[in-house]
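All protein chains of the complex are present and in place, except for one that has been dropped.
Per-chain residue numbering starts at 1, and chain names A and B are given in the order in which the chains are listed.
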Amino acid sequence: MSAAIRDAIRAAARPLLAEGKVSLIVGYERGSNGYRCRPSFAARAGDIDRLEWDSTCSNNLAVFLPGLFQRPPQKKGQETPLPRIAFVAKACDLRSIVALVKELQAPRGNLVLIGVPCTGMVDERTVREAVGGAEVASFADDGKAVVVRTAAGAEHRFEREAVVQHACRCCQFPVPQGADVTVEGPARTPGDNGDGLVKDIEKLPPAERWARFSAEMSRCIRCYACRQACPTCYCKECFAEQNNPAWIGVGAEQTDVSIFHIVRIFHQAGRCVECDACLRACPMGIDLRTWTKKIAADVRALYGFTPDFDPTGKPPLVTFKEDDAQEFITEPGAQGHGG
Amino acid sequence: MSEAFEPKIVAFLCNWCSYAGADLAGVSRLQYPPNIRVVRVPCSGRINPLFILAALQNGADGVLVSGCHPGDCHYLSGNLVARRKFNTIKDLLAYVGIEEKRVQFSWVSASEGGRFSDLVRQVSEDVQKLGPQRRLSKEIA
Partner (left out) sequence: MVLEARSLAAFVESVAKAAKLFVPEADPAGGTIFAEATSATAIAPTVPNTRLSVKSVFFPQREVLLSYKESAIEAVPGVDGNLVVFGARPCDARAMTWMDEVFGGGGREDPYFVERRRAAVIVAMGCDEPCASCFCTSVGGSPYGTEGADVLASRMGAGAADLLLEPVTEKGASFLAKHAGQLKPAAADAPSARQAREKAAASRMKVLDFSGVKPKMDAGFESPAWDAITRSCLGCGACTYVCPTCHCFDITDESRGDRGVRVRTWDACQYSLFTLHASGHNPRSHKRARMRQRLMHKYSYAPETAKAVFCSGCGRCVRSCPVNLDIREMLAALEDLA
């Protein structure tokens, strides 16, 4: 099945380059360890045959968009033209691209989006743990089961759903919309956005919540892989690296680490598509998902907004409604305190 | 909680409403606990959540942010955009385990001296009960 999708992607991509409609196609190719896919950049006809598609295409390719459209300040009347670039986009990638278009990181007209419906990507870490940390040499997925062969020759068979990424299991938008070309392919049944995880944490008392947060974050080495992998983190100077003022220290000190993550996640309010790119990028295996989910769930609950496929409309944190939620406001005296 | 613990609370007050309200409380000789340290900002919309976190990291036991009532912002909509920021950062801080009553937001107008003193009394009591804030407080060592 994924071979058919791969061929459809190549068929959609080929004429775009051949006819000069775009100068670059961003997609996926086979990685260096033989089974995992990774981002691919096709600039010439020969590169198209490297494009692949399978259940390891988990990278969110929107992360490359801001860099590809970056230019130095332009002289009026002498602007160098922006490139035209095609992206192979799962629905989550597409929603990130839409968020970036809303934030003027690229004109929609300079993008050709090849939408690909998704049945969910397989979680590398889950598979690795399930095979006891052994090295995976090959991987086959027939849509119902995933068969993994380790370097030592052992074969393991998993029910596909059991090894699909958490982000995909609860994905609300498995089918991309608003793409220029959408290839045919099966898609998951939309999930319920997984906000239940957030509710579970909210049942805990503050001390327990803090214990979990600080335990996870104690492994952080401030490498910024999470930030760099996130499509909507693209500030040229991140608050974490500002030195005037120096909001936080640069090392792996507990309060600096905590504030880095709190604020980075806060900055994703209304922009995070819950793709878990940050979690996958982390070399220390930190479970960022528990906290990134909160900001997305909150914006959904308070402002009825989840980043979707509509490039018009304002990001929720730069706008307001007269009757926005106010329960959080302290009304002195309202709780039986003396006046 | 020792009786002797006096919380340090950083209060970000918008110039046109809340700061003036605090001033009115002063000239009206209304008593309120001396635990707040006021930082005047032009508008509650000026508040970057990093201000709140910087206060906590520098040892504040609590943070109070107060602006004009929605609809009355001197800059028309500063507090309305801020309202969304405040709600989401407050929820996120509570979610990671910073006790909810340590960081509070309110609206106090320039004529509400009484409301301001009530607010400060309430927030000071809330934070006093929680004890010293250690989770995000950085030791320079």
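Heads up, the rule we're going with is that a contact is a pair of C-beta atoms (placed from the backbone, for glycine too) under 8 Å apart; a residue touches a chain by one contact, two chains touch by 3 or more.
Not measured: the values here are computed from a predicted model.
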Option touching the unshown chain, where A:G249, A:P315 or A:G333 are the choices: A:G249
Of the listed residues A:P15, A:P107, A:G143 or A:P283, which contacts the missing chain in the full complex? A:P283
Sole touch to the unshown chain from A:D49, A:E129, A:E161 or A:D310: residue A:E129
Contacts from subunit A to the absent chain lie at residues 31-34, 36, 38-41, 59, 63-64, 125, 128-129, 133-135, 137, 151-152, 219, 221-225, 227-229, 236-237, 241, 243, 246, 249-253, 277, 280-281, 283-287
Tell me, which residues in subunit B touch the chain that this view leaves out? 58, 138, 140-141
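One rule holds for everything that comes next: only the chains that are shown with their structure count from here on.
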For the pair subunit A and subunit B, the C-alpha centroid-to-centroid distance in angstrom is 34
What residues of subunit A sit close enough to touch subunit B in their complex? 198, 201-202, 206-214, 239, 245, 247-249, 253, 255-256, 258-259, 262-263, 265-266, 269, 291, 294-295, 298-299, 302-303, 316-320, 322, 324-326, 328-333, 335, 337-339
Subunit B contacts subunit A in the complex at 49-50, 53-54, 57, 70-71, 77, 80-81, 83-100, 104-107, 114-115, 118-119, 121-123, 125, 135-138
